[in-house]
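Of the protein chains in this complex, all but one are displayed in their positions.
Take a look at chain A:
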């Protein structure tokens, strides 16, 4: 196998664990089968990979686990199409293909000494979860850490076990919310849309970086809130979740104007996003 030459050749990984986050969102913990790959594989928070289910093809997801956790990677996906539904049919011990890591990443070193506010909606928590754990594993390098996470309903909240863990830590402030009508009788979070809940939580913008990930509509309404709270466009980071296929700037699918999201992104500052043609 001439790995260096065929950019489309995946590494093989074994599914080590499966967690059902919601009725249709699943996390796979993957361990590379080749010992050398397992030892040498490294990535940065924010990068993505192409995951393949043999017989069906490839899908693009961020690497949802933290680069500080070695020996495995995790991906988290909702079953919406042919490839993701076939990935969902796989069991512990089955093989998947993994190409990557691809794309740019969050410049975590630049965030040292600052406070962080993570804002996520629905299944957009995984691209921030990698950063959250990365930063929590280096906790003393950051000041306050706030996480505002919301979903349509209680059932749609992903990583429930980790939300609980973050809630119980005294070095993290978690603000959990669901849309109106989405809370059960025992829900211990807030009821409201993410931008509103964020505004109520009012994290300080001073020496703070905001990281936002969510559906386009959530991002659209969150950016003005951040602006009102005093965040500048250079201190707000997001990821563009464009449809991708090759992952390496060839197939022409993920372009937003001159920008190849798979190569130039997926991580951008609000300033960079605002400079793009509004086609995402």
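Side notes on the structure shown:
The working rule: a residue touches a chain if its C-beta (ideal position, glycine included) is under 8 Å from a C-beta of that chain, and two chains touch if they have at least 3 such contacts; residues count from 1.
In the analysis below, contacts and distances are computed from a predicted model.
One chain of the assembly is not displayed; among "Cytochrome c-type biogenesis protein CcmF", "Transporter", "4Fe-4S dicluster domain-containing protein" or "aminomethyltransferase", its UniProt protein name is "4Fe-4S dicluster domain-containing protein".
The chain not shown here is touched by just one of A:71, A:180 or A:215, and that residue is A:215. The omitted chain makes contact with chain A at the following residues, 1-3, 5-10, 12, 52-59, 77-78, 80-81, 84, 86, 95, 97, 123, 215-216, 241-243, 245-246, 248-258, 260, 263, 277-280.
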